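The complex is shown incomplete by one protein chain, all other protein chains being positioned as in the whole.
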Amino acid sequence: MDLAVNLPGLSLKNPIMPASGCFGFGREYSQFYDLNLLGAVIMKAATGNERYGNQTPRVAETASGMLNAIGLQNPGVENIIQTEVPFLADYDIPIIANVAGSTLKEYEEVARTFNQAEHIQALELNISCPNVKEGGIQFGTNPDMAAKVTEKVKRVSNLPVYVKLSPNVADIVSMAKAVEAAGADGLSMINTLSGMQIHLPSKRPLLANKTGGLSGPAIKPVAIRMIYEVKQHVSIPIIGMGGISSAEDVLEFLLAGASAVAIGTANFQNPFICPEIIENLPNVLQSNGFTSAQEAVGKGII
Amino acid sequence: MDLAVNLPGLSLKNPIMPASGCFGFGREYSQFYDLNLLGAVIMKAATGNERYGNQTPRVAETASGMLNAIGLQNPGVENIIQTEVPFLADYDIPIIANVAGSTLKEYEEVARTFNQAEHIQALELNISCPNVKEGGIQFGTNPDMAAKVTEKVKRVSNLPVYVKLSPNVADIVSMAKAVEAAGADGLSMINTLSGMQIHLPSKRPLLANKTGGLSGPAIKPVAIRMIYEVKQHVSIPIIGMGGISSAEDVLEFLLAGASAVAIGTANFQNPFICPEIIENLPNVLQSNGFTSAQEAVGKGII
Amino acid sequence: MMKKLEVEVLSSTDIALDTMEMELKSEYICKHAVPGQFLHIYVEGHTLRRPISIADVDKFNNTLTILFKKVGSGTEKLAAYQPGSRISVLGPSGNGFDYIGVESSTVLLVGGGIGVPPLYYLGKALAEKNVKVISVLGFQTGASVFYEEKFKQLGDTYIVTNDGSYGSRGFVTDVLWDIAEIDRYYSCGPLPMLKAVCTELPHKEGYISLEERMGCGVGACFACVIPTDDNGGYKKICKDGPVFAAHEVSL
Partner (left out) sequence: MMKKLEVEVLSSTDIALDTMEMELKSEYICKHAVPGQFLHIYVEGHTLRRPISIADVDKFNNTLTILFKKVGSGTEKLAAYQPGSRISVLGPSGNGFDYIGVESSTVLLVGGGIGVPPLYYLGKALAEKNVKVISVLGFQTGASVFYEEKFKQLGDTYIVTNDGSYGSRGFVTDVLWDIAEIDRYYSCGPLPMLKAVCTELPHKEGYISLEERMGCGVGACFACVIPTDDNGGYKKICKDGPVFAAHEVSL
């Protein structure tokens, strides 16, 4: 079974990668298995300077999902390049850097810095983090802002740019079209849905940040719907994510129009989820009549 | 324990009612228990004429939720008034009519007809049905359209109007403010999130309508977040819904700012869910330090 | 009248490829169930209940049988329930097969795959009324065949498999011409099979049992509708069905 997928700047031996923020910079999960098994790895978001993120509690459990409000805690782009990238570069897998910021300028700077560094194959432009006070989400819900940040980042970087879309919008297609027109090489979708849990004993929002991003199987139907809709209106490829926890789920994403997928929350329940899915995917593809992963892409669209 | 809640036009002995579309017109569930136990009942959506809805399959199961694309099947407002309302009117509970349409005119007509009928205590204005080709959702994602339909309906009817908001928007607060300014007496939120499931054996969307509305516990965090945000910006009361399946869930909605709640999907798993929640609510309120349901409303907002 | 009941699982047995026979204890259901009705079964961890036909009732011991195929996560989980555990069911649900005035006639039962179960309880009820029962049961392959012996005790029984690995090869409709004169037929199985059966037997009185994905299972949500012949009308499979007169609905 041919699992290989070629995307702008990324030649993947299989379409499975861990999602940004759910895999740190790979060190922890490398204790469980050989990261070379992965199609690629998407690093935790990077900002211009080190960020300490939100107060705790930062996570809550929900029905078939979870909320998180980490708040983009990360050591900053320079530290990531110096300390984390070399660790990942020892593996033979493409590294995708997740770029975040509070201002257009910060996005530009982070992208420029990654562009100058070695070993980074692509940027994932995170315009959809619901968990920081400024930046993030406003770029992700306004097509003009989204286009602008995409354009700026494209200008300062030669790396292919995958824009990560927020599902917290009424019209995902116009967001996708706007960033495609602005030069995006691909899309990454979806980020988390904005949600909240109230803690009964304390009678207040459980997360210190009050709201958090909903991820996990609960949001899979929203992800599938958005990818299905967007696929019909853009010609750039989509990295799909949102609630994947089995090889069958991966096929559902491929059929909806994703060319590759990322796996987030499921890593927490089962640290081996990525290699297990990679192992099962050939069977699932075959028993559904496909001879390659590529062949299934968009085949569910009628 | 005092469970009574007073809302515009509705004096409820308890804050629990079945959600529109999940309880038909009450006949089926009246075989299981005495409907007089309920705080109120919200009827299935009514349109100007009889509608046959979408093709089947119309429902799909998802992780902690379900998708539906019934497509507003209903016998039409006149038939509802003649055949269904009298059945419900034999009970001593307020009847809320859910008003739907494809055009402004149809909304007006349905509202006017209910206004002239007996036994209806309030209207729930459904501007958020994601499962019909025209109408519904476009009124629910554009604040100006939402305001306009609210205004028109208010003009032709003396009944209090609860506008049912769609969660498929980037900014729920501006939707809420727009309909409040247009004269809404209350809000009802949330309707379903737009989603999709792809059926692997047939390699196509499982629902004949392709997309459907996601409901059930999966969406509860989205509902809580939206109610929490809206409550701080409007002064009209909120009927909360989205994934409620226990008395603890009800308290979470009250704390977030709902004054009463509706229960949808949970009826399908347990036909007795409404009376069971009504029975458990006093204990849950008491053990969390409340002496009435009313007292808990909005207390989780910090 | 349908009720919500906790019933005990008495036994659970593999009887064919992916196919389980489960015996349940419930006085209420045994007392009230008629052939063709179903149970709406809650399976832990699942939002929606699963509709499963009542395949047999032992009124003396207050036990009933369901037969189901493991096709997805719900039926897989149901198959894992151990004897002694209790499951929540709504039932008996829907309307069963009409067999008034059927005495001393010849009826044909046509079942396909997991549509076979409700026909067994019906066949037993008919045999008790001295009706001559002829059964045609279609399966995908030999390993899927179940209840052949039980149907044979009710009357002539023809087994058909798609791959010819057991019985005759083909579809149930391939053996219908072989069958002696009948007065009426009852059928349950996949939609293409039901259509074919209705087309093959256009002038016979026929009753068919239909499937559709359900939400409530009680008639409240409009998920499981089927158009009726009169223009624009519809029926709810969970409440008005699952059994319909063949001429009543448009397949």
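Side notes on the structure shown:
We call the chains A, B and C, going by the order they appear; numbering starts again at 1 in every chain.
Keep this in mind: contacts are C-beta pairs under 8 Å (C-beta built on N, C-alpha and C of every residue); 3 or more make two chains touch, one makes a residue touch a chain.
None of the values given here were measured: they were computed from a predicted structure.
When the omitted chain is restored, the residue from A:N6, A:T56 or A:Q116 that touches it is A:T56. Within the full complex, the residue among A:Q31, A:N158 or A:S235 touching the omitted chain is A:Q31. The set of chain A residues touching the chain not shown comprises 21-24, 27-29, 31-32, 44, 50, 52-53, 56-62, 64-66, 68, 70, 73, 216-217, 265, 267-272.
To be clear about the criterion, only the chains that are shown with their structure count from here on.
Using the mean of the Cα atoms as each chain's centre, the chain most removed from chain A is C. Centrality by Cα centroid goes to chain B. With each centre defined as the average position of its C-alpha atoms, the distance from chain A to chain B rounds to 34 Å. Note on chain placement: the centre of chain B and the centre of chain C lie 36 Å apart, centres being C-alpha means. Among the residues of chain C, none is in touch with two or more other chains. Not a single residue position of chain A touches two or more of the other chains.
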